[in-house]
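First comes the structure, then the notes that go with it.
Left out: one protein chain. Kept in place: all the others.
Right, chain A next:
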Amino acid sequence: MGMATESQFHVLAVDDSLVDRKMIERLLQKSSCQVTTVDSGSKALEFLGLRESNESNDPNAPSSSPVTHQEIEINLIITDYCMPGMTGYDLLKRVKESAAFRSIPVVIMSSENVPARISRCLEEGAEEFFLKPVKLADVTKLKPHMMKTKLKKESEKPSKEDNAVLKHEIRKDEEPSVIEILPLHQDVEQEPMLSNNKRKAMEEVISTDRSRPKYNDITTLV
C-alpha cells in the first residue's frame, strides 16, 4: 500500500480522543491519504520538528536544526479544537507563525457550533472548520487544499519529471484557477469578503439541522 507514496497526500491528524482518532484515520485512508495520528498539539509540533519552546535566538540553545521535518512532507493538518493543554487553535497559531510550516493547510474540527470560535479560527488561517462528527463527504473537501501544497512544491522544483506530475494534477483538479491562488504564505488579510471556501464553511456550520437527511422525500429506501 505504501508503493505510490510519492503522489499520495500525507495528513497529520490531531485529536485527544482515541475513538475520534480511529475515525479520522479511517476516513482519510478511505480517501487515499497516508495518515499520522497524534493525541496532542505538542506531539504534533514534535512530529513536525518544531520545538515546544520558541525558536529563539538564545545563544546557549543547542545549535541543532530540525532535520527530521525536512524529510517528512505533510500536506494537511487536521486537528480537534478542544484538547487539554494546547488547543487546536493554539496549534494553528504555532503552525502559521512558523516560517517552515505556515503553508501547510490546517483544518479545525469541533463538536461545538460556536460562530465566534469558527471565525477566530478562519481568521487565523484555518482552511476549513468541520463540525463533528466528521463524515466521508467532509473529508472529500480536503483534496483541493492538499493539492495547493503539492502544486506549490512542484512549481519550486526545476526538474522535468515534476512538471509532468504537475500537469497530471492540474488535469485532476476541477478549478484551473487554483494555481492563481498561490503563493500561500501571504499575511492574513483583513478582507471584508470571506473566500468561497471560508464562506461555505461558515454557512455550513451555522445551519442548525446537521442531521437533516439528504433523501428525496420517499418513505422507502433501497
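By our rule, a contact is a pair of C-beta atoms (placed from the backbone, for glycine too) under 8 Å apart; a residue touches a chain by one contact, two chains touch by 3 or more; residues count from 1.
Following the convention adopted for this analysis, contacts and distances are computed from a predicted model.
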Task: Protein name as given in UniProt for the chain not displayed, "Histidine-containing phosphotransfer protein", "Large ribosomal subunit protein uL14m", "Isocitrate dehydrogenase [NAD] subunit alpha, mitochondrial" or "Guanine nucleotide binding protein (G protein), gamma 7" - done: "Histidine-containing phosphotransfer protein"
TODO: Based on the whole complex, identify which of A:17, A:98 or A:119 touches the chain you can't see.
DONE: A:17
Open item on the list: Touching the absent chain: which residues on chain A qualify?
Closed with: 17-20, 22-23, 26-27, 30, 82, 111, 132-133, 135-137, 211, 213-215, 219-222
